[in-house]
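One protein chain omitted, others in place.
As written, the chain order gives the labels A, B and C, with residue 1 at the start of each chain.
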Amino acid sequence: MSSPRTVLLKVFRYGPDDAAPRYDQFRVPAGPRTTVLDALLAIQRRQDPSLSVRHSCLHGSCGTCGMRVNGREVLACVTRLDGLGDAVVVEPLAGAAVAGDLVVDMEHVYRRLEPVGRPLLRASERAGPDGAEAAAAPGTVPVLEELERFEDCIECGLCLSACPVAGDPRFLGPAALAAAERVLEEPRGTDGRAVLGLVDDAHGAWRCHAAFECSAVCPAGVDPGGAIMRLRRRLLADRLPRLVGRYHQEVPS
Amino acid sequence: MDAPHVIVVGGGGTGGALAHDLVLRGLAVTLLERGELTSGTTGRHHGLLHSGARYAVNDPESAVECIAENRILRRIAPGSFEENGGLFVALTDEDMDYLPRFLAGCAACGIPTRELTAAEALAVEPGLNPALKAAVWVPDATMDAMRLPLRFFATAQRNGAQLRPFTEVTGLLTTGRAVTGVTLRDHLTGAEAELAADLAVNATGPWCECLAAMAGVTVPVQPSPGVLLALVGRLCDLVVNRLHMAGDGDIVVPQRRLSIVGTSAWTVTDPDDLEVPHEHVLAMYREGAKLVPAVASAAERAAWSAARPLIGAIGGAGGGGGRQLSRTFKCFDHAVTDGVEGFVTITGGKATTLRAMAEATADLVCAKLGVEAPCRTREVVLAPHTAYYTGRAA
Amino acid sequence: MATRTEEDFTEATRRRRRPRPTFAWVAQVVSGVLLLVLLTAHMVAQHFVVEGGLRTYDQVIAWIRNPVVFAVEALLLVCVTWHGIAGVHAVLLDLGLRGRAERIVARVLLDLAVATILYGLWLLYMLAFRG
Partner (left out) sequence: MMRAGLRRGDKRRLVPRWLDPHGRHLGTWAFVANRLTGLGLVVYLYLHLVILSTLLRGPEAWDGLVELFRRPVFLAFDVLLVAGLAFHGFNGLRVALVGSGLLVDRHKALLVAAGTLVGLVTLVAAVRIVG
């Protein structure tokens, strides 16, 4: 057995009282299964307890540990050091306020998601007001498959960091636009017109330049880029008839 | 201004629910968490909203808590659960022998069940092992391990609680043997400070012995990690449990487009130093595949460990006596147990019972501080989790 | 510093009075497609229809005096100016211009587009009828 491999981590460091950010270097042992988050937590425990990093679920489902590793947006908890090279640069997500080190303020994600009215989880239709007991009839689990899509979003903000134009806080951004498309695909009582009006904006669906970086980095397979394009097709189908004078109200389905 | 100030140490689900409960009762609350909220045990669990059926035979006290909280949480946190339900699946003759006790236990605890034949079960959940012998439907559900607790934090914050993530308690301020506040370090700024309080609550889960030691007291808690395995793909739509006495790898929880297989158990002294033993990962694969065969060939998303705070043989809640490692919770008033005033520990329990743990603790805190205010957390509908991020003052 | 300013997107979405951006997109697509056709005609005609391509002053003036050519060139001018100025506007938008600066830039670009088209038409007219 050879001695365990080590990797040099160059970690972005910044505190609210610092004049400028800096990069600190840490050498950490790296096994074949060691993730970037494992390495950062090892640094925190054994080398520098002041290193701040967000994490929660450790399996790529909560979306808290998004960061840029060698310039690419990833979830640190499911990104193994193996294959990243001997020197790994770790930086916070772009376009967000850095609270400290790798910790960014996620307000910029949720401020965009909230107006769209995105549901947290898909609740099946058979749930009644009393919850458990109302749902006590097995055999009626709806197969949603296609429609399951958007609740896959884990609100990690990788798409906003990767998007070439989401540095502008006015741009609704990939996650919220994909959420809007999701709401329109399956409105569940929400007002589709209002959502359509929200995204039909120079800073809404039309701000996107179809670079598809969001879809490339999305760790949950949401394909926000594709969703934005479907949203635009929906907008065109709704607005074009008015442009040529044949106004008719199309209720988004 | 004159409301007593309570410091809650620990930003897990329990701390969040406690902060929510205490501000509703009119107290001034500051919550301190050394990392991100839910970064300890809370965020790492498999995302199961327990029906209580898992504990119905062995640990009826926990089972009753679970089904009660299951109903309350669905009411106060609408939209936070997949109404998917759960199945307990019998695969062997031994499992079938356990079935009557299981049904009786559930009935005794008030947990609704419905027996299904193998064919019926497969119709409901085609992902099941087709060799199953029978199954029982129970009101389990999938929740989001981080976002459900975040709703408590969001609501607490909205009602005036001061939430301070990335702020670690480095010591306790004491007067005589009484705790009168904490010393803390803000990890983002590096600043150290003191914060006075009328009472401090130790809600640090498996870390509670560390904080208790600062007050010179002990808590009978055993950090007990378990390995969880996240697989790529939604291999089942319902929560699938093995119908037998609790064992390793006996549950598969669908979580969005992942499936979580849990769990194993051992004990450690330092909950920060958790291994992920490879043989445990293999055991999850092996046992999980018995329930849902697709587990065997599913790609691994991640394997990780989470430390439960299990209450050891010393105390046990509600006269649990010598029962080893119950899944119920216990609230310790250290004035009573150790003669240390101003310090309360809440530990044990599980994600499903976070609100009940908070209620019991808040009852104790209010009694100690002479505050007369009823618990309102059974009725107050929680703010959406997004409000935690958007509702913070700049 | 980087995220929220006084004017965030919710404010942007409240601006309901101006034309729906869907039409801005449609205009950019339509002008772009027209440009592809007109530019191809413009270049192929000038470089291939005339033997050796348009070269001398007399050739060019004679060419422009053809009414079809005149019309194509005028339409091309309008399309290219619209398309180009709208593109520049989008680029400037991505610089993070907001509020007053954004309104001033929009105004200046609109004036520039009008001036460009007027000058181009004047030039065409002068060459075709006074040249």
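By our rule, a residue touches a chain if its C-beta (ideal position, glycine included) is under 8 Å from a C-beta of that chain, and two chains touch if they have at least 3 such contacts.
These numbers were taken from a predicted model, which means no experiment stands behind them.
Engineer: At which residues does chain C meet the chain that is not included here?
Structural biologist: The missing chain touches chain C at positions 1-3, 25, 29, 32-33, 35-36, 39, 47, 55-58, 60-61, 80-81, 84-85, 87-88, 91, 94-96, 116, 119-120, 123, 126-127, 131.
Engineer: Which residues does chain A use to touch the chain missing from this display?
Structural biologist: Given the touch definition above, chain A has residues 14-16, 18, 20-21, 70-72, 94-99, 103, 105, 162-167, 208-213, 216, 225-226, 229-234, 236 touching the missing chain.
Simple rule for what comes next: only the chains that are shown with their structure count from here on.
Engineer: Walk from chain B over to chain C along touching chains and report the minimum step count.
Structural biologist: Minimal hop count between chain B and chain C: 2.
Engineer: Between chain B and chain C, what's the gap in Å when you average each chain's C-alpha atoms?
Structural biologist: The answer is 62 Å.
Engineer: Can you give the whole-Å distance between the Cα centres of chain A and chain C?
Structural biologist: 37
Engineer: Nearest whole angstrom, what separates the Cα centre of chain A from the Cα centre of chain B?
Structural biologist: 26
Engineer: Two or more other chains touching the same residue: where does that happen in chain A?
Structural biologist: 105, 107, 111
Engineer: At least two other chains touched by the same residue of chain B: list those residues.
Structural biologist: none
Engineer: Can you name the residues of chain B that touch chain A in the complex?
Structural biologist: 35-39, 42-44, 47, 51, 67, 70-71, 74-75, 79-85, 112, 114, 116, 120, 123-125, 137, 139, 141-147, 166, 187-190, 228, 230, 234, 237-238, 255-258, 260, 272, 276, 301-304, 306, 384-386, 388-390, 392
Engineer: Write out the stretch or stretches of chain A touching chain B in their complex.
Structural biologist: It comes out as residues 15-17, 33, 35, 45, 49-50, 52-62, 64, 77-78, 99-101, 103, 105-107, 109-111, 113-114, 119-124, 126-127, 130-133, 135-136, 138-139, 141, 148, 151-152, 154, 220-221.
Engineer: Mind listing the chain C positions that touch chain A in their complex?
Structural biologist: Within the complex, chain C contacts chain A at residues 1-5, 7-13, 15-16, 20-26, 93-94, 96, 98.
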